[in-house]
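Yeah, one chain of the complex is gone here, protein chain that is, but the others are all in their spots.
As written, the chain order gives the labels A and B, with residue 1 at the start of each chain.
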Amino acid sequence: MSSVKKHYSAWSLLREGIGAQTGWSKAWQDRDPAGRYDVVIIGGGGHGLATAYYLARTHGIRRVAVIEKGWIGGGNTGRNTTIIRSNYFYPESAALYDMSVGLYEGLSRELNYNIMFSQRGMIELAHSEAELEMMYRGVNAMRVNGIDIDIIDRAEIFRLAPLLNADLNIRWPVIGGLIQHRAGVARHDAVAWGYARSADSLGVHIIQNCEVTGFDVKAGRLIAIETSRGRIAADRFGMAVAGHSSVLAGMAGFALPLQSYTLQAMVSEPVKPCLDIVVSSSTNGAYVSQSDKGELVMGGGLDRCPSYAQRGSFPVTQSVVAPLVEMFPSFATLKLMRQWGGIVDTSPDNSPIISPSPVEGLYLNCGWGTGGFKAIPAGGTVFAHMLATGRHHPISAPFDLSRFETGALIDEAHAGVAH
Amino acid sequence: MNPRMAQGGAIDRTKRLSFVFDGVSYEGFAGDTIASALLANGVRIIGRSFKYHRPRGIYSAGPEEPNAILDLRHGARHDPNARATLEPLADGMDLRSIHANGTAARDRLAFVDRFARFIPSAFYYKTFMWPNWAAYEHRIRSLAGLGRLDPASRAASAAHCHAEVDICIVGSGPSGLAAALAATQSDKRVMLIEERPELGGSLLHRAATIDGSQSAAWVSRVSQALQDRGVQVLRRSTAVGLYDHNVLTVIQKDVPTSANGERLWLVRAGRIVVATGAIERPLLFANNDRPGVMLADAALSYLRRYAVKPGKRVVVATGNDSAYETALALCNAGSVVHLADTRPESEIDPALAAAVRGAGVDLLPAARIDTVIGRRSVEAVALDNGRRIAADLVAHSGGWTPSLHLYCHAKGKPQWDSVAGGYRPGSKVAGIETVGAAAGLWDLDAMLQHATASVGGQPGEAPRSGTKVRQWTAPLAAPGSGKRIWVDLQNDVTVSDIELAVRENFSAVEHLKRYTTIGMGTDQGKTSNVNALTVLAARTSQEISKLGTTTFRPPYVPVSMATIAGAERGQLQWPIRRLPAENTHRQEGAYFRDYGGVLRPAWYGVEADAIAHECVAARNDAVVFDASSLGKIEVIGPAAAALLDFVYYTPMSSLGVGRARYGLTLSEGGIVADDGVVLRLASNHFVVSCSSSHVAGMVAQLEAWRQDRFDLGQVFIHDATAHWATIAISGPRSKRIVAGFELGVDLDDARLPHMGVAQAAFGSRSARIARVSFTGERSYEISVPATLGARLWQSARDAGASPMGIEALGVLRAEKGYIYVGQDTDGETMPHDLGMAGPRSKRQDSYVGDRSLITPTASKANRKRLVGILTDGSTPIPTGAHAIDSNAGRKRSIGYVTSSYRSVHLGHPIALGLIEGGLHLGSTSVDFEHLGQSFKGRLVPPCFLDPKGVRLNA
Partner (left out) sequence: MQQFPCPWCGKRAEIEFRYAGDAGVKRPERSADDTAWAHYLHFRKNAKGPAKELWIHSAGCGRWFLLSRDTLTHEVAGSEPMA
């Protein structure tokens, strides 16, 4: 049974404003798990919800359940720094992430949910001539791959981000940089909620507070999962649980090439608009954008200590703030308002794993590390294809788990592309 | 009537301070906060609310303040979001309201409130989709944000301080002071942290008797005792975060020795006592956001601490006992006070009732405020029984919420106490004690005993109090629907927004928070979180205990980013490495660049032809360049050779004593990690060189395998990179120049051949000379103790060698096809891609990366290989240009140019690159693209000059 999705629009706001807001309906229903589905997706984050949506909408498969141990979007989807971009080096990555940017461009209208995708552009800075030269290699690679990317000079950088320090004698002088024009930021919760609402309206069951407690594998095939709300069988199972991928894989009897770390994010107090573009530095690892509410949203490198605690240490917070203050001297007068962490599952080549697992009937979507949010629509699309057909979408094929055995790594880490 | 009372308060009336707010001048006293000074001057409207631009006044007296956020300028200091309730008033402060279009008193955007019904929580998700968000974003963004960043403002750096103590007590209210006293009984290092300038916490404005003394006297006595017993007391210090293994981050203000006046402490404590008190919980009623509506405890605080009477006709609204003291105090100060208690007379302490009635307070049992009347300020209050009371101040108290933030940072789980109607600590967290109001205790005597016991004190030692407290908190009834009742003042969230969220199924606590933005403002929901849960519980028919809370996150109050950055400012941040002889190079007119984290001379003199001249001198005469940053890692011991054989792709055990060998190291994935020359000084003594940027990595790699596979007594690693300066003299005239240094070495080529190394002496000190060449010319690398590098350099210069920088070196080595690992290799390059396939096919023993060299990918046919690239014409193909294959119909990159130069010596451009298939592509033309431009090149072996190496011995 699918729910009728009430259409969102300025008119609906006007009507409900007059009518004391009583006409709004649930964005998604809370379902009790059925005993059996065609496809069960474990993980109610952006990737899991998007996968369910595309299964229903593109492949017509609607007997689908999304199982989430907490509240949907409560993992990395609700904790990231909301950046969307596709400036990746290898053609396989470019295809995946640029597909995602393209899907994000039309997503608000498609889902009838304003995800507030602001394609304000993203600059990556080069702090030395040597770095700028290395940047040419990457920029050319991306242009060959069809990404909208340009090298920009100091004058253009300071025009786009006037608060940057123009002094050449600072620790991180701006020598030059690259820009991806179609990159930007979006409202992360809205992406999860938008996909959930649409998936729900197509008949997908969204089941929160339902934790997987066991895998019933018979003769190498997954036939059902045990959960805190009962046993659920399905023809195919997809796992999109990010930092917890190894935990669930362990339950199902296999290992993964993943390591879970804390990635911190933090926001300043809100101020009037002062930064209209995303700025990042792959040298010192720090990056910043300004949310529509006015907070500076900041991030940097991982806490390099395996952890599921979602906290992070103060020295790493300092290592994000310090370079930003150096690059944007007026930021030093602002205050840090809130700091949190997520659990990122990093892979050896900083590229995702979209693949059948060693257990038949169980498929993997993980290893996105620090870069999963930007890929939600594409991840959902290719994972839905895999769950619908049992085979790779052409764009996901290079990200198969077997690449670690053949050595065909897609090493975005050493391609010098920051996460 | 002047709100400032003629007497009383802890202010210094001899020190008048002037300040400006929204363009109007006012006066206050030393000891005022900005908030108390504004109230004293009768300023009621201090800002406009975030969404609806409603007038707002001062709400509290502490960090929980949601409204009084001001733009502050004072001298060089600029704070766009200063919290008026915490900020001490200083002379000459220029304050502005933020977020109003105009002033707080006259906001041109005030009309927005009339359209409130059309812009409830999360309205922006339901519209702004056509044509796209970009069409609306600019406008919406300009309406958001609080203060305004000043692009010209700067903040000085702050100091960071570390402390390790046995017991750290956070908060100096009665419980904190009792715990501190008890903690000093043993021989422990004790630290006490207090947010305010004075110790005492709530005792500063609430009357109590402890050990026979009035609060102030007791606090004074205890403060002295703590000082006498050596307790480290940090005043004006807020503990903002509690991190792993009992580390507190504390922000201390008013630090005269710190450039920005602040100091960040990192305190590791054996035990932490959380005595952070409680924050008053608001009552919920319609229009509870009007100026003149404030928390009851705040009203008492302004009266007693700052001698400011915040209202003449007061309605105190409460459901617990704590607000009675406020009613009494205001009444005794001359205000007309009505006290509306939601409890029926039978539930009110008769003694309290008698006390307030006796003073002249109009006590109204079983009475609840329905709505506040007045637009710009409180004018009257309508009770639920229909009665209307004229008022200019509503002081309300819905109970108290223990400040459990630090406990929660440490992963403590609060539990809901339905009797008290509040949270208290739940699970025990090792190393953390929670005492006082923070633990949900209200009775003063019980608090003092509990706090004493928490640090191991004896019950008999505890201070005693006769001040009885019966009920300071009680369950709060959820309000009815249909009116505008604020829950989160800063983010403008009302009860109907919560109802809307529930209606749309955003009923999980985190969903509610993100949907409505409750608790996400700069006050972090200190006065809104619990009320939001109460309403959520009521509207979803659940118990609050089942709901869970949102996670408290550091920092407890916003912290200046300059303070967080601390000393990591400017060049102290990730310090760049420098050459020992840097000053010499500067005197020589060197132009410096950052090469992989080392500051090195790029060229000497003016760029236009400097590089070309240096190249010419290197090939025709002699140059000197500073190679000191290259790694010099000593590997010593009987197992040194075996270790190097394992770590290196190129075997080193067969290297003769007095010889040098170029080798590659790989990662375990088979990827080229670094290269360098290994010198063998003795059978048990090697010196490993590696590129400047990889020294730390190389040392780590050697140590890793040493500790994993070898007897630690058989081989040692010693990083001597910084101990030696290495000066290289290169060129046809190099031998003659080096001969003049009197190094005590026979320079005959038979005794010191190319790739030979010998011990030498420079003056009275040891030195080393190696014939290693990165230019392709005869070269001598001389290593001397680092402090003598400048002198050796000067000797070479005196002998006529001209200085050469890294840019010229880059050209010369490229002419020879010598690679820079990390530039001419990438994340996929394996040794056989560089033409070094020997060890891969020949070695039988184990070495790092061995198995990775025979995976399917390692063995595939079209791997990228190192090639030389020539082009017609005089324009070099830019570094980073990609080679393009268009055969399959789609454009595809098949590699790229890794290094590209104009070769002066050869008279044409040269380049190196990594191209699929390498020279198998033959000499046919290859297309290259760079930023939209096209180039053509042809592939040749990667060595353009003297492939037999004759010049090495010229």
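Following the convention adopted for this analysis, contacts are C-beta pairs under 8 Å (C-beta built on N, C-alpha and C of every residue); 3 or more make two chains touch, one makes a residue touch a chain.
All figures in this text were calculated on a predicted structure; none of them were measured in a lab.
Visitor: Of B:E703, B:D927 or B:D946, which residue touches the hidden chain?
Guide: In the full complex, the listed residue that touches the missing chain is B:E703.
Visitor: Check each of B:S18, B:S846 or B:N953 against the chain that is not shown and name the one that touches it.
Guide: Per the contact definition at the top, the residue touching the missing chain is B:S846.
Visitor: Which one, B:P856, B:G873 or B:P941, makes contact with the chain that was left out?
Guide: Missing-chain contact among the listed residues: B:P856.
Visitor: In the complete complex, which positions of chain A touch the hidden chain?
Guide: Those residues of chain A that touch the unshown chain are 244, 246-247, 255-260, 304-309, 311, 313-315, 345, 347-348, 404-407.
Visitor: Suppose we count only contacts with the excluded chain; which residues of chain B make the list?
Guide: On the chain B side, contact with the omitted chain comes from 243-245, 247, 266, 268, 411, 668-669, 700, 703-704, 707-708, 846, 850-852, 855-856.
The criterion applied here is as follows: only the chains that are shown with their structure count from here on.
Visitor: Could you put a whole-Å number on the gap between the CA centroids of chain A and chain B?
Guide: 22
Visitor: Flag every residue of chain A that touches chain B in the complex, lowest number first.
Guide: Chain A reaches chain B through residues 8-10, 12-14, 17-18, 20-22, 24-30, 70-71, 74, 78, 91, 108-109, 112-119, 127-130, 133-141, 143-145, 150-151, 162-163, 170-171, 187, 189-190, 193-194, 208, 268-274, 284, 290, 292-294, 309, 311, 313-314, 317-319, 321-326, 329-340, 348, 405-409, 411, 413-415.
Visitor: Okay, in this complex, where on chain B does chain A touch?
Guide: Spelled out, the residues of chain B in touch with chain A are 78-81, 115, 117-120, 123-130, 132-134, 137, 140-142, 144-155, 241, 243-244, 247, 249, 266, 411, 482, 496, 499-500, 503-506, 508, 510-511, 514-515, 517, 520, 522, 524, 551, 553-555, 558-562, 564-566, 568-571, 573-574, 576, 593-596, 669-671, 823, 826-828, 852, 855-858, 878-882, 884, 891-893, 896, 898, 929-932.
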